[in-house]
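Let me begin by presenting the structure, written as structure tokens, before commenting on it.
Removed from the display is one protein chain of the complex; every other protein chain stays in position.
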Amino acid sequence: MNKPGLLDRRQVLTGVGGAIAIAATPLPAFASQEDLDRARRELFGDRLIQEGRVTVKLPPIAENGFSVPLNVSVESPMVADDYVKRVAILSPRNPLPNIAQFHFTPQSGKAVVATRIRMSGTQAIQAVAEMNDGSLWSGSMETVVTLAACVVL
Amino acid sequence: MIRASLLLCVFAISACQEAAQPSQQSALTIEEIRSGYTFLTAETQALQDDPFANPGLLWVDRGAELFQSTIAGEASCASCHEEGLHGVAATYPAVDESSGVLLNLEGRINQCRTQHQSLDALAYESEELLALTAYIFNQSHGLPANVDISGPAEAAYQRGYDYFQTRRGQFNLSCQHCHTENWGKQLRGDTISQGHGNGFPAYRLEWQSLGSLQRRLRDCDTGVRAEPLPFGDPRYIDVELYLAARSQGLALESPAVRR
Partner (left out) sequence: MASIRLAVPKTAQSGDIIEIKALIQHEMESGFRRGSRGEVIPRDIIVRFECSFEGVQIFAADFHPAIAANPLLTFHMRAEKSGRLLFEWTDQNGETWRDSADLEVI
């Protein structure tokens, strides 16, 4: 590197190229862990939630919070007398704690679902599963979101 | 631009952090030419490569339907283009023989609508124009750009080249500064690519939509705080021609997925 860099450290750029492209800016409100807990109580009451049986998969680093691949699976034989009824996906850091709720039946064969979600910043996404016997299980995974949280939702 | 000020996430290109690639050069050599695809994370690459889930394919499907459909009693595109348009997009922008005007694919589609179908021209970034453009580009998927820059196109190519080299905006930067001399470096947590147009129309995660190459060019001009040109401006079509020639044989990837 001999010529002086045309873009060197002294030249501080603001949101060039990418971020500027966003045709909208966010409202500042974000959920917190308490909001997540409240949302979970609204969905499942005060019943005991055990950790386990639920696996949440997200990329360890998401380069863009607009579309992060999410995969959730619950250990279950998925037969008429033993199956997963529903799985709620919750966020402690998006503007709203609820992301989605998935409803399964024994005909689903497998309690595995994949989708793509929005994440306003680095956070641990939680999944809570309700079995047909009423027991509750949960799992979570954290993802580092590199695109600034403020611009996502 | 309220949004611009609110989006002040401050980023610097760290020239100190030596990139593995050579930089500070005035032109790309054939050996180092790389698609924007190679600068993406594995997850984003996987989305582009997914023959079902690449969201750009929603527009390609819609384009295929529109191509077959009869609107207001006019002949369908397909009725005149029975063989399809395989390889055609790779030759655009191209000079229209009758008018001598350089047309990009969007312009050519609109010319067919107005001259051969008595329909109105479609607006840039409208669902219909994006869908038709994506559908036709997809029929050149995997082929290298194959534009003619001789004869009547020569002047347009030269103008495109000049636009690419010219400093503009409050940052006083040219396309060349970022995409030829500083590719591979970090800019606001993003890696600057070589700025090829081979993925467009592309699905950008930030747009949450498919968008044209001109939309990307407008973003880059806005990024250096320059007033972007209006959609369809002939100067952007000149740049599109220059970009296609500059990409020297890179395969077309539309619909690509980009950050």
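The letters A and B name the chains in turn, as written, and every chain counts its residues from 1.
FYI, a residue touches a chain if its C-beta (ideal position, glycine included) is under 8 Å from a C-beta of that chain, and two chains touch if they have at least 3 such contacts.
Everything numeric in this text was worked out from a predicted model, so none of it was measured.
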| item | value |
| --- | --- |
| Selected from A:Thr55, A:Asn98 or A:Thr146 as touching the chain missing from the view | A:Asn98 |
| Touching residue (missing chain; options B:Arg62, B:Arg108, B:Arg159 or B:Arg259) | B:Arg62 |
| Missing-partner contacts on chain B, residue numbers | 1-3, 52-53, 55, 57-59, 61-62, 208-209 |
| Contact footprint on chain A, counting only the chain that is left out | 23-27, 66-68, 78, 91, 94-96, 98-110, 112-119, 153 |
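One rule holds in what follows: only the chains that are shown with their structure count from here on.
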| item | value |
| --- | --- |
| Inter-centroid spacing, chain B versus chain A (mean Cα positions, whole Å) | 32 |
| Footprint of chain B on chain A - complex, ascending | 1-3, 5-9, 11-25, 59, 61-64, 66-67, 69, 146-148, 150-151 |
| Chain B residues within the chain A interface of the complex | 2-4, 6-16, 18, 23-24, 40-41, 43-44, 47, 171, 173, 177-178, 181-182, 185, 187-190, 192, 204-208, 219-220, 222-224, 259 |
